[in-house]
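Every protein chain but one is kept in place in this view of the complex.
Think of it as A, B and C in the order they're written, each chain with its own count starting at 1.
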Amino acid sequence: MQPRAMSYFGLNLLFNLAVPIALATIAQMCVIMVNDIDLSIGAFVSLVACVTATFLNDTPMLGVLILLALILSYAVMGAVIHALDLPAIVVTLGMSFVWGGLALFILPTPGGAAPGWIRTLMTVKPPVAPMAVVAAVLIAAVTHVMFIRSGLGTVLRGVGGNMRSVQRAGWNVLYLKALAYGLAGLFGVLAGMALVGLTTSADANIALRYTLLSIAGVILGGGEFIGGKVSPVGAVIGALTLTLAASFLSFMRLSPDWQIGAQGAILILVLTARLLFARKGAAA
Amino acid sequence: AQDADTSGKRIALSNNYAGNSWRQAMLSTFQETADQAVADGVVAAADPYTTSENQATEQAAQIQNMILQGYDAIVLNAASPTALNGAVKEACDAGLIVVSFDGIVTEPCAWRIAVDFAAMGKEEVDYLAGRLPDGGNLLEIRGLAGVFVDDEISKGIHEGVSENDQFEIVGSVHGDWAQDVAQKAVAGILPSLPEVVGVVTQGGDGYGAAQAFEAAGRDTPLIVLGNRQDELKWWAEQRDANGYETLSLSIAPGVASLAFWVSQQILAGEDVPKDLTVPFLKITQDTLDEALETTPEGSVANVSYALEDAQQVIADAK
Amino acid sequence: MTATEVAPIVTLTGAAKHFGPVRALDGVDLTVRPGDCLGLVGHNGAGKSTLVNIVNGSLPPSGGTVDFPAGPEGVRSVFQELSLCPNLTVAENLRISHPGLKGPGWRRPARAEIRAALDAVFPGHGIDADAEVDTLSIAERQMVEIAIGFAPRGGAARLVILDEPTSSLDAGIAEQLLAHIRSFCAGGGAVVFISHMLGEIFAVASRIVVLKDGKVVAERPAEGFTRQGLVDAMGHVATEETARAAEARPPLGEVILKAEGLEARRGEVVGLSGLAGHGQAAALARLYLAQTSDWRAGKTARAVFVAGDRPRDGVLPLWSILRNISISVLGRDATRGLVNREAEQRVAEDWKRRIGIRTENLDNPILSLSGGNQQKVLFARALASDAPVVVMDDPMRGVDVGTKQDVYAMIRAEAAKGRTFLWYSTETEEVCQCDRVFVFRNHQISAELTGADITEEKILEASFEMQEAS
Partner (left out) sequence: MSTLTANPLAALARPWLWAWVAAALAFAATLGLTSGRGAGELAYAALSFGAFAAIVGMGQMLVITLGPGNVDLSIPATMTLSATLALKVMGSDPGNALLGLAVALATGLGVGLANFALIYLLRLPPIIATLAASLIYQSLAIWSNRGLRIKPPEGLADFATGRFLGLPNVAWVGLVLAVVTWVVLERSVAGRWLLASGQNLRAARLAGIPVQAVRAVAYVTVALFAALAGYLLASFSGGAALNMGAEYLLMSIAVVVIGGCSIAGGNSNVPGIWGAALFMFLVVSMLNSYGAGAGVRNILTGAIIIAIVIAASTRRSRP
C-alpha cells in the first residue's frame, strides 16, 4: 500500500467519496428492509445533487422546500406501492426515468455550485480522525440506533420479516411502508447533498451508478433481499469496501486493458473473503 | 535549456471511459507517446488509468488515488466539466499539475486544452449552407443527454441554424455517440419526418444514420460525418458510386499526446497559459483518400502530436 | 360456575364469511365469557381459522356482527400459520405486538416480559430471549408465539384464541400448555382452543363447539360429548382405530435403506420419535437430500418428501392446487419433456378424491385452502409418485381426525405394496402405527424398538433416560 494513504490526509482522500455512497446504501437498505428493491436511488441522488447545486444554493428556502417535497414523494411512492400492491421493482424503475428527466430539466448541462455550508461541512478537518472516517462512523452509529436498536426500527424490520404478523399486531403497514420509503428518500437527499459538497457541482448523470453500488453495498454488508435482514453497520462497511476496492486497484499498475476487469476480480475476491469469514463465524 | 529537468517526474492519465474506438485510439496514442518519452528519459513514468464506470464520482476517487500515489501531474479527460472540481482542487493543493483535455474541467487551477465544440457544430451548418443553398429540413443526432460536449455541439448547431434560416431542424434524437443507438433512434423517428436534406451529427453516428435511411428506403441525405474509419469508408464508396460529397469533423484522439507534452512542459517550468485550443480534425472530399490510408481498419482517424506541436500550441496561446 | 352472569368478552351473531362461492363461515352465533375454555373442533376447512380471523379483525365479516362489550383490548390470537417475524429476536417479536414498549432501554423490559411469559407457560423451555426466531425450531417458535399470546403486554390477556397450537409440539410440552390453559381459565381468563387432537380438547375444554361446513352443528359442555359422539358430530365415519392390530402384516422385504444410523426394509413403516428438536427432522432432511440430487431427476425419484413445515418446506405459494400436487409426477408422465396435461389432471382429480381435498376447483390457488387441506395436498404430491421411499416430516400437522384415519390406512396399504415409509412424528399415537421406531435424543439414536416393544412408555423412557440419569 501507499504510505501516504495511511496519513490523516490520505485516509480522507481514500474515503471521502464513500460518504455519499454510504448514505445511498443506507437509503437502499431502507427499501430492501421492507422486502422491496429500489432501482431509482441513483437517479434520485443525481436529482438531489442537481437541486442542491442550483436551488439550494441560489434560493435556499425554495431549495429546502423542493428537497422536502422529494422526501415526501418517496414516502408517497412507498404508500402507493403498498396500497395498490404494485411490484416495487417496476415502480422504482419507472421513477428512475422520472427523476432522471427532472434532473435534466434542472441541469441540461453540468454545472451549479455547492452551497458554501455544505462544502465547509464536507471539507472540515476534525481533530484526530479525518472527516470521512468520522462521518462514516457517525452514519453507522446513528443508523444502527435507528434501525436496529429503536422500537420503530424493529417494527420496520418486522415488516420485511413477516408483514402479515405486523399487520395483525395492529400496525398500519401502509404508514410503515411510507415511513421506510420516506427514510430512504431522506438518506437519498443526504447522499445527494454530501456528493455535491465533495464534487462542488452536479450533473444529471452524476450518481446513476449508485443504484447498483448501493445494492451491492447492502448485500456486501450482510443484508438479504428478502426477509428484512439488514445491517446498517454492514452497509456502511460495504460501501467503504467497494470504494476501497477501486482505490486498491489504481495502486497496482495494470495494463489499461485489464483495469476494468481487475475491479471485477477484486469485487469477487472481497465477497468471497467475506463469505468465508461468515462461514467460519457460523461454524465457530 | 533553462528548463528544469523532468526526468524524475511522473505523469498519470485519468480517463473516464474506454468503451469506444475513439477512447481506445486515445489510450493507445497516449501509451505510445508515453512509452517513448519514458524510454527517452524525458519523464520517469506515465501511466494511464481508466475507471470501470463512466461516472464523475468514480473518476474523482481515481484522481484522489493519484494524489496518494505521488504523481507530479495528471492528464485528465474528465467525465464532467464541473463535478471533478473538488478532486482537481485537492490535487492542485497537493502540488500536482492538472491538464484537462477533450472533457475539460472548469476549476481555475487546472489547465485546459479545449476544442471549440460550439464552433464545430456551427461549422457543420455553415458547410450545409454552402452545399444546399436552398435549405430544407435537417435531422439532428445528439450525443449523451446531460453531458457537456453534447450540449456545446448542439448549441453550435442551433446557432448555425438560426443564422441560416433556410434550414429547419425537424427532428432531434439522442444517439449517445453509439452507432447502434443512433441507428435505432433515427429508424424510430424517420417514419414521422418529412423529407430530410441533411443530417447534423456529433461524430461517430453518421454511418448508423445512413443505414437507417437505407433501411427505410429513403434517399440518403447529406450527412456530416465523424472520424470513424467505417464512416469514411462508406463515404468513399458512395463517392465512387454516385459522387456523394460531404465533410467530416471530429477531434483527434491524439489530443491526449498533446496534453501529455503540455504537462511535461509545465513540469519543466515553462510558463503556459491556462487555456489552450486545438483545432478540430477536418476531412474533406480532397483529403478523404489520404485519411483513409492512414486510418487503421475499424479505428478512427487520428493525429499524433509531438513536443514541437505542443510548444507551437503554447506559443500560439501566448 | 356463574359464568353466564358475567358480561361476555365477545359475541358473534350470524357471523358469515364468503370467499366468492365458498361459504367458509355461514351464520355463526357464539359467545365467549370470562372463565370459558371453549374447545373448537371441525374437519379441515370447516371454518375454524376463518372464525378466528373474524374475531380478531383480520378479516371483515361478510355478514352478521362481532361485538366486544368491554372493547377488544386483551383479545389475543395465536395463528395456525406461524406468524412471528423470523428476522427478529424473541424479545423484538414481543415488541411488535406491544407498542407500549418505547423509548431508550425498551429491550430490558421486553426481555423480562417474554422470559416471564415463557416461564409461566413452558417451565424449563430453554429459549433465549435474544435468539433470532429463524434459529429456533418450529416447536420453539410455536412456544414463543403462545407465550406472546399470554404475555401481559401492557394490560392482561382476557381472551386467547389458540388455532392448533399443539400441532408441532411434542406431548410433554403440549401437556404444559394444557396445564397453563386450565389455570388461566380458572383465573378468569377465556380461551378458545382449536385442535384436531380430541384428547387435548377433552383435557381442557369446558365447552365444545363443533363446526361443520361453516355452521355450528353442536355446542355443549364438554361432559356432554363422548369421543365418538364428537367425531360423529364433525361428520366423519371414523375408521376403526384398532385396525392395525387385526391386520395381517405381509412379510417385510430386504433392507433398502441404511443411512444416518437408520435402517429400513421394503414395505416397512419406520418411525422416528423423541422430543421435538432432538435432531429427527434434520436427520430426515439429510437422508432425503442424500437420496435425491441437486442436479438430476430421473423418471421416478428414489424418495419423496412430505413436509410438515408447510410454508418453509412444502407449499409452492403462487401455484394452483393442481400444480402443487402434480409437481412430483410430471417427469414420469411426460413425453419428450412436455407435461402430459391430461395425466396431470387425472392424477390430481384422483388424489383429490382419495384424500378428500376440500375444494370445488383444483385450479384455485393453494393458499385458498385451509391449513389441513394444504397438508393433504402435500400428502397427495408424495403418494402420487412411484418413489419406493416416502420420507415424512411430521406430516399430520393440522390434519383432522377422520382424514388421519384415512391416511393411516393409505400408508398401510402403500406399505403393503412394498413402499417404505420413514415417519417422524410428534404424536406418540402415530409412532405406534410403525413397524419399527428409532428414538432420538440429543441428535443421536438412543433406542430402536420393534413390534410389541413400541409403546408410549418405552418411547418416553428412551427420550428422557439420559436427562434423568444426569
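Heads up, the rule we're going with is that contacts are C-beta pairs under 8 Å (C-beta built on N, C-alpha and C of every residue); 3 or more make two chains touch, one makes a residue touch a chain.
Quick caveat, the model's predicted, so the values are computed rather than measured.
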item	value
Omitted chain - touching chains that are shown	A, B, C
Touching the absent chain when the full complex is considered, from B:Ala4, B:Ala216 or B:Ala317	B:Ala216
Identified contact with the non-displayed chain, of B:Pro48, B:Pro81, B:Gly121 or B:Gly146	B:Gly146
Interface with the unshown chain - residue positions in subunit C	285, 288-289, 292-297, 301, 304-305, 307, 312-320, 322-323, 327-328, 330-331, 334, 337-339, 363, 365, 381, 385, 387
On subunit B, residues whose C-beta touches the chain left out of the figure	18-21, 23-25, 28, 52, 145-146, 171-174, 176, 178-181, 183-185, 187-193, 207-208, 211-212, 215-217, 228-230, 296-299
Positions on subunit A where the hidden chain makes contact	37, 39, 84-87, 89-91, 93-105, 108, 212, 215-216, 219-220, 224-226, 257-265, 267-268, 271-272, 275
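One rule holds in what follows: only the chains that are shown with their structure count from here on.
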item	value
Separation of subunit C from subunit B in steps, with touching chains one step apart	2
Reference subunit A; chain at largest CA-centroid distance	C
By mean Cα position, the chain sitting nearest the middle	A
Inter-centroid spacing, subunit B versus subunit A (mean Cα positions, whole Å)	34
Residues of subunit B whose C-beta touches two or more other chains	none
Per-residue overlap in subunit A, given as positions that touch at least 2 other chains	none
Of subunit A, residues touching subunit B in the complex	2, 4-5, 10, 13-14, 16-17, 20-21, 103-104, 107-112, 195, 198-210, 243, 246-247, 250-251, 253, 256, 259-260, 263-264
Residues of subunit C touching subunit A in the complex	56, 58, 77, 79, 83-88, 92-93, 95-97, 99, 101-103, 106-107
Interface residues, subunit A side, partner subunit C - complex	149, 151, 154-155, 157-158, 160-162, 164-171, 227-229
